[in-house]
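Heads up, one of the protein chains got dropped from this complex, but the rest are sitting where they should.
Each chain carries a letter (A and B) given by its place in the written order, and its residues are counted from 1.
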Amino acid sequence: MKKNYGPVYVAPLTGWLVVFFAIPISIIVYYSFLKKGFNGGVMHEFSLDAFRALYNPTIFKIAFNTFWIACASTAVMVALAIPASYFMARSRHKNLYMLLVIVPFWTNFLIRVYAWMAILGNNGILNSTLISMGLMHEHIQFLYNTNAVILVTVYTYLPFAILPLYSTIEKFDFSLVEAARDLGATKFTATVRVLLPNIRGGITTAVLFTFIPAFGNYAVPQIIGGSDSYMLGNVIARELTVTRNWPLASSISMALTALTTLGVLLFMRLNRSSMESARESATSAPVKTPQSGTGATA
Amino acid sequence: MRSAKPTGKFSLGMFTLTIIFLYMPLVILVAYSFNNSKMMAWNGFSLRWYNELFFSSENLWHSFWNSAVIAVTSASVSTVIGTLGAIGLYWYNFKFKKAISVAAFIPMLIPEIIIGVSLLIFFAGIKLQLSLFTIFLAHTTFNIPFVLMVVMARLEEFDFTIIEAAYDLGAGELQALSKVILPAAFPGVISGFLIAVTLSLEDFVITFFVSGPGSSTLPLHIYSMIRFGVSPVINALSVVVIAGTVVLAALSRNVVKYMFQK
Partner (left out) sequence: MKGSHVAITGVEKYFGDFHALKSVSVDIKKGEFYSLLGPSGCGKTTLLRIIAGFEDPSSGAVLLDGQNVVPVPANKRPVNTVFQSYALFPHLTVFENVAFPLRLRKMENAAVKTKVQEFLELVKLPKEGKKLPAQLSGGQRQRVAIARALINEPSVLLLDEPLSALDAKLRQHMLIELDAIHDKIGITFIYVTHDQQEALSVSDRVAVMNEGEVVQVGTPFEIYESPSDPFVAHFIGETNYIGGTVTEVIGDKHAKVDFPDIGSLFVYQDKPLAVGDKVKVTIRPEKIRISSDKPSALGDQMNLLEGGVDELIYSGFQSKFFVRVSERATFRVFRQHVKFFMDEKAINWKDRVFIWWNDNDGYVVEVEKP
């Protein structure tokens, strides 16, 4: 009889994650139902104040901003990443191109953000170039607005979209596109009707990998954003460290997590149902779906 | 099959655009690190910012040292925990195995800021002073799922029959584990460790919440440089970081090649 050491091997993992992940998250949940302390912290007294405080137009507006910034940057990233990864996967120099895409990504996150400040800032290169060319006479502030946040978010997370798409497209059987062309499809119809449905898994992964960090974004709007591009992450930080309303910080954290999860579930549901309608005439018998591989990880 | 199929012009265009987009900001940083002026206008070639970076930025180097220490320690601990966990989940069957192998990846899916906030509240609750140690705990926490994922992927990749072969040739269970599974998982363990080091060096958001006075890391230091008066020293630092990244990337590729392809 084989001795089962499984639980022993898994114990440190489970223990660590329970103590430093599960318990802290539970504390957030717990705190969100408490009253705020006078000097920061909490009073151990049940209250729904923190949730009532969520029901307010400012928070709604910020939640909407957050959603819009995350959706817009995800859309831009995926739209750029599909053709770019297609090109990479079809090229003879795939590995070189892959390295080219990854290297900037290894450069420190804050330095990448800073690079855009150097370009877009009041005294940045864009301003000085435009002025020296005589196209402008005064400095314009390109930073500290929603578009700047979207741009820099795209810049910092783009490889998250390229990696899974690349690995899915690389596994794609290109004779399918040839077959479609052979049967009379134009390049465009072959792409829409054959390539895209078959790299669905990669697209889903790319959307999830970019939407989640974009939605919970804190650093980019903090550094590059202005008052109109405040995101939920910034509110949480403010309530935690400045206003010191911990129950509110907790309830917003819960809302952020819930919205992310909701967004992800909604997207996966949409994705699945359109998948099903695509095979209108699929069998009633149990179908083993030959899902195209969901791609790599970061 | 030889094929010289030209790929579409559209995808070539989009790829070129992507590469320009990714590199242009970095190229600009490199160029301006040699600018003599404090402003973005070009005022002649100079190494003054490098001079300042290397000889009068003690705080910066202190933060860098902190980052390195945390990266190595948290990566080591998370690699051990993650590898053990991967072997346990892959090799044995037990109650809650399925639940654990799903739950262990949740930290990867939760927005960073939530992890940072929850740890901050947790440390405050148990009255643990924020310090390098709390940063180490936080980094280990977010590193574990990544190591687990990489090692599991590696274990699932290799042919299960080699384990059966080991049994067939007379190996006991622990022998099969130490002589077959661990060596087979080793590339995964190494890349798990490297990923953990990278993530730790890179992290800003979580660190921001769990760091205390005097426990600055390199990203935190860069953040304060950005927030409180930009000095072109940061350009010079960026170049050093970019160069370091490229050199490390090349080195790690070669090291990995050398270790596993001899």
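Here, contacts are C-beta pairs under 8 Å (C-beta built on N, C-alpha and C of every residue); 3 or more make two chains touch, one makes a residue touch a chain.
Since this is a predicted model, take the numbers as computed values, not measurements.
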Taking the full complex into account, find the residue in A:Ala53, A:Val76 or A:Leu176 that is in contact with the omitted chain. A:Leu176
Please pick, from A:Pro57, A:Gly134 or A:Gly184, the residue that touches the omitted chain in the full complex. A:Gly184
It is residues of chain A that touch the chain not shown, namely 173, 175-176, 178-186, 189, 193-194, 197-198, 200, 278-279, 281-284, 287-290, 292
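Definition applied: only the chains that are shown with their structure count from here on.
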Gap in Å, rounded to a whole number, between the CA centres of chain B and chain A: 18
Inside the complex, what are the residues of chain A that reach chain B? 2-10, 12-14, 16-17, 20-21, 23-25, 27-28, 31, 41, 80-81, 83-84, 86-88, 90-91, 97, 99-104, 106-119, 121, 123-125, 128, 155, 158, 162, 187, 212-213, 215-216, 218-219, 223, 233, 236-237, 240, 246, 249-250, 253, 256-257, 260, 264, 297
In the complex, go through chain B and note every residue touching chain A. 5, 7-8, 10-15, 17-19, 21-23, 25-26, 28-29, 32, 39-41, 80-82, 84-85, 87-89, 91-94, 97, 100, 103-104, 106-107, 109-115, 117-122, 124-125, 137-138, 140-141, 144, 148-149, 153, 173, 198, 201-202, 204-205, 208-209, 218-219, 222-223, 226-227, 230, 234-235, 237-238, 241-242, 245-246, 248-249
